[in-house]
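One protein chain omitted, others in place.
Think of it as A, B and C in the order they're written, each chain with its own count starting at 1.
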């Protein structure tokens, strides 16, 4: 998770949130943006979004491509049965996603765990790497002994620019050139605009990972263009900016009072009329100069991150290897 | 850190913040509340507050007693030289505080590290216990070998109700009865109302620790009344409620615009006129029902907590033992 | 785990090993020592030992009382299915053990996790406390809401003398006096005489825990005599002295060569004729003065300790609460 501070807009790495924001301006039908939502037993909401045109991409500020979001509001409640069901659903969705974007069952996979293992809300990627099943070395060293139903999987946690001094994308490029995978899966901690999404939401996308997008940014991303192989990103929000907490709360307050009175202007003055982005700009004008616009994370983050890393590792194991039963995913992960 | 949700008011464990809030209603002079502030080299602000009357206590919602607050805005910047200076100042202030409240140089001390070592923002107390120098067993087992200049210090991290099933105060009472200290020092992680105070502020108080104060609360505190010996608390804010982030940001926005226009009502509507507590109530009415009023902590909490535990352990070592040079505190702590 | 260096004998906290050592001198039948062994599916060996007379106790150097040992040689292999079966068996054996020594189904239990959470091979007790289900506070605060099938369980990790400055037994005594349990269960990391027993063996005993036993030792143990309630200890070897590794290896070498030649004296000289204790004394005479007789632990101790803590917490949960199915123990533990 490396953060770009260069633009004034609601900060979210989630396409779902970007779409919600855009619907304020564009209404529910945005051309070139197709969404489809299903519920799973009342506990999970799965949304598939395809951004198919440049207009659609511009409208919501996300790249063209395919997105799946699994939302599980109760996921922070330490319910191990629910965690198993989420891992199972993730496995199924992920396997379907790979099929949809044309990745074959024997495609060699390199999993990249982004982030810093020493900073808890940033440790998701490295923890997934630690827990996922790797097989590539068996194929290299004793290919005749590998059972059918497994594919080549490798996994590396390359660290972050601040502790390595090297652009993460360059490290990954070097590893891709040496180990020659057919697909890179990048697992990353994200920023959300809403505290309630932290550690309750998993996003899958085939658009790669782009560190910063401001004017003049020369940093390279984890993208097919740069790496030469497709990149599927799995992201989980683990932090929120203080400013977006304030802003989304104001939004909730406005909605709340609009249900009670028509004259919200009396209550909220100009705040009532502002677009969400304008209001956020106001909030940030106040917080940024005094250094109060910190990234925050829930108090119980240690446990949440560990649980989430297990869910993702279990889901990936079952999605990537046919020999692993997608209905019993937990057994294969520590 | 055990949190009480039973009352609607700005949540802060810091007397300094409580006083700031009250000054909105009472102005700068609150009867029975005396404060004295000094700066230390531009990096530290030390405020001594004595609440001497029941009126003063009622006005700011804190118990009668003595408070020292050390604020170090730059303390999260990983400047090890600054950290050493804060430990040194803490040692001096703490030694002075003990003298002021009549604790002698040979008084036997039991340090209680409150909180859960498995939850990072709650691990401050247990980490201080791990790092502080304990000496009581030498006095018990080989008294003739203890050098002059040391006193009896013991230290226990009793855990939290949720993992022990026993009121922390009862555990401490049992230990006090067995080990017979003359003074209990309780180290605890606090909630602040402002994100910028998290891990930048240390509070010393002789009022004991009171878990919750709502109607019908039967829980016992770490107090002289209950334990039979004086209790000095050292607290550091490590978490903030989402609702107080929102509220204090709104406050900053109001101040910000008041500097630019006289007509803030036009901008903020009724929000402009509300008392801080009323506005907070509004924020909580919106956030609480949907479970969004989480306790949050900065993203880099792991490092902050470790640094702060070292500062407090170093400061205590130097304050408690005359043989330890208060100008070179860091050398005695891991 | 606090270690006593005061006597020259083979260091083992396991009754099973003490008996093996004694059988060299006494043969397979030791008066007053009854053992009964059963196998469970080839993976577990369960040995019940009752020491019923003072002679028996003297012969093997362990206190009169009841012992159960569960040995699982493959337990370090990270087989989660095997771990579940061990937890299940532990639950059954522990429930039977309590019944045998007359502890009723409603007896209130205090679990004491001995050891230091900051030293990995010593963190077993604190980790069990962190993972076990505590219920006492529900009985205290909302008794009408507790479902049938649960009993009062509390759990404390009191720390070690070196970091608290207070005898652990005194801390526990204070907590027992305040919280009034009917039974104390003490979980502790042990020293074994054989590396292969480390993290593969669980011992249950009703003899209490005795810190050191050398001449003039005034330290108090966790015993019924001292605490006033029965004490059941659960111990797992996590460390071995370098000297006992050497000694038990020499023993294996002798056995090995005795199968090949009658003239082991030619190979081993006097070492062949020595009693195990004499030879160990020799080894220690060489290692102790130069500080080489360290306590060691296997390289992968982090993982082993975490797995073992989960097994014991799961087993205790199922053994202590009738409402928890002893055949599905893992579901109730993190």
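Simple rule for what comes next: a contact is a pair of C-beta atoms (placed from the backbone, for glycine too) under 8 Å apart; a residue touches a chain by one contact, two chains touch by 3 or more.
Quick caveat: nothing in here was measured; it's all calculated off a predicted structure.
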Full-complex contact with the absent chain, from C:75, C:246 or C:312
C:246
Looking at C:71, C:84, C:122 or C:170, which makes contact with the chain not pictured?
C:122
Contact with the hidden chain, among A:23, A:80 or A:179, goes to A:179
Decide which residue listed in A:20, A:79 or A:170 touches the omitted chain of the complex.
A:170
Hidden-chain contact residue, picked from the options A:12, A:120 or A:154:
A:154
Residues of subunit A touching the missing chain are 117-118, 126, 129-130, 134-137, 140, 152-159, 161-167, 170-171, 173-179
I need the residue numbers on subunit C that touch the omitted chain, in ascending order.
118-122, 194-196, 239-240, 242-243, 245-246, 249-250, 252-253, 256, 264-272, 282-283, 285-287, 290-292, 294-303
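The criterion applied here is as follows: only the chains that are shown with their structure count from here on.
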Shared numbers divided by all numbers used: is that above or below half for subunit A and subunit B, i.e. same or different?
same
Determine the centre-to-centre distance between subunit B and subunit C, using the mean Cα coordinates as centres, and give it in whole Å.
40
Could you work out how far the Cα centre of subunit A sits from that of subunit C, in whole Å?
45
Cα centroid separation, subunit A vs subunit B, in Å, comes to 36
Could you list which residues of subunit B touch at least two other chains?
118
